[in-house]
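One protein chain omitted, others in place.
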Amino acid sequence: MSDSPRPLTGAPPLGERLIEAALAGCAAISLLTSAAIVLVLAQETFAFFHAVPITSFLFDTEWTPLFERARFGIWPLVCGTALTSAVALLVAGPLGVLAAIYLAEFATPRARDRLKPMIEVLAGIPTLVYGYFALRVVTPCLALVIPDLQGFNALSAGLVMGLMILPTVCSLGEDALHAVPQTLREGAVALGAGRLATLFLIVVPAARSGLLAALTLGLSRALGETMIVAIAAGQQAHLTLDPRSPVETMSAYIVQISLGDAAAGTVAYRTIFAVGAALFALTFATNALAQRWIAAARRVG
Amino acid sequence: MISAHTDRAFEGELRLLRERLQRMATRADEMLADAVRALVQGDAELARQTAHRDRAVNQDEVDIDEQCLAMLARWQPMASDLRLIFAASKLASNLEQISDLAVNICERADELATGGFRGPYTFIPHMSEVGREMLRDAMTAFLTANTDLAQEVLTRDDEIDDLHHQVVSTQTERIRAGDIDVRQGIAVQNVARFLENVADHATAIAEHAIFMVHALDVRHAGKRER
Partner (left out) sequence: MTAPRLHVHKLRAGFGGKEVLHDLELEIAAGTVTAIIGPSGCGKSTFIRTLNRMHELVGGAWVKGRVLLDEQDLYASDVDPVLLRRRVGMVFQKPNPFPSMSIRDNVVAGLRLTGTLSRGQTEAIAERALRQAALWDEVKDRLDDPGAALSGGQQQRLCIARALAVDPQVLLMDEPCSALDPIATARIEDLIHSLRGRYTIVLVTHSMQQAARVSERTAFLLRGELVEVDDTRKIFTKPNDRRTEDYITGRFG
């Protein structure tokens, strides 16, 4: 072995610096894109609020930007979004979590390996197909049970949206349950706990933060979902919480306008940016809230 | 024979410990030989020189005890290793006392030579031979885990006792007959007692050898049971 001192200083080789720069560039692209989006959104939104006072946007109860007497109250759209998303979450939450529990705790490894891809196929179906499924199959079927169900309604759009986000909730939920250390299950079993007691008193609480994360991700997908609601929920902005009636969600409204119902540059056209900003704020708030719950659950955990 | 330890550093320490014990035993044995030679030849100078070699043996004892303590602390040895180290520390003490006895013999040799005493030292050289042989055999028994040899050393203790009694009675006879001075006679008797003590330590070493191999404490068992 040589005892001559090897240098401790010196610049990293050129190749290494090039790779570093390339990687930084890739990261910068996504950052710049996000920044550009926010910038455009902010600019157009400001332009909109120049024409329409923010108070009427926040406190008016009607959304009729294309009427002659245009009203710009955002709440009908928020309600539509909240309603369809709530229905979707009511479907996907329990179903997804229970399916995840089945897959993680009860299914044999072979059954799990077969079932999980089948559930994940649901995530691969184009949302357009879901939309027509809601309109042509689910609504007529529901109409047999609920007589005063309207042709376009929040209920069937929400139900189908629930199916759409089911794989997300189920798959992430299963991962969360799977991540609960085996030692906790063993600890419970060694105390003489039965299978269900172990599951519901130990495993599910331990997976709480992961399950919450799964539900949040499902919810954000529902909030942003466009095609299903645009097709099956109708495009009438009503301030209502009745799932049997047609509603318009924020995303569906944006699609409607972008498809050419308003001329570019008009106030009506600018509404889509204001609605987009509002949707952005809503998802952002949802995520932030969920992050706090998850963090709290994790602190306990 | 015991197979090698997985930890070679520990194996090395064990080897070093055995080597130290062997070296210390050789030193004590040579001191004993020179002490008795100085006595028999009336060589006061040799007696004084030999007595000084005590220091090296004392240092050996300190080194061995330190090593034993360090090994206990560092490796927490078990079973045969634990017994070996435990016995090694006791062995060092026995060997150190043998060297003290050699010093005692040197002092008597110096005293007798200076006093112009010229023997005869009937039985003393023979006693020394037997005692040293017991010491060497006990060490061999310990270092090679040979319990048969150790048992054999134990039986020779009686022989030494007999020789001791003979020296005492011979010297007493001479004193009574006025052949020798009382103090000189007692000095020779003392030498015999020292050699008898050497044999006791050799016996103890043999007992440690048996303990080390069989974990069997034979020290206070009756002689017949041995």
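Letters are used for the chains, namely A and B, taken in the order the chains are written, and counting of residues starts over at 1 for each.
As a working rule, a contact is a pair of C-beta atoms (placed from the backbone, for glycine too) under 8 Å apart; a residue touches a chain by one contact, two chains touch by 3 or more.
Owing to the predicted nature of the structure, the values given are computational and were not obtained by experimental measurement.
Of A:137, A:197, A:281 or A:295, which sits in contact with the chain we cannot see?
Checking each option in A:137, A:197, A:281 or A:295, the one touching the absent chain turns out to be A:197.
Could you tell which one of B:18, B:83, B:174 or B:193 touches the chain left off the display?
The missing chain is touched by B:83.
For review purposes, identify every residue of subunit A that touches the missing chain, sorted by number.
For subunit A, the residues touching the absent chain are 181, 183-184, 186-194, 197-198, 201-202, 205-206, 208, 299-301.
Across the whole complex, list the residues on subunit B that are touched by the chain not included here.
2-7, 10, 75-83, 214-215
Just so it is clear, only the chains that are shown with their structure count from here on.
Hey, how far is the Cα centre of subunit A from the one of subunit B, in Å?
Computed value for the inter-centroid distance: 90 Å.
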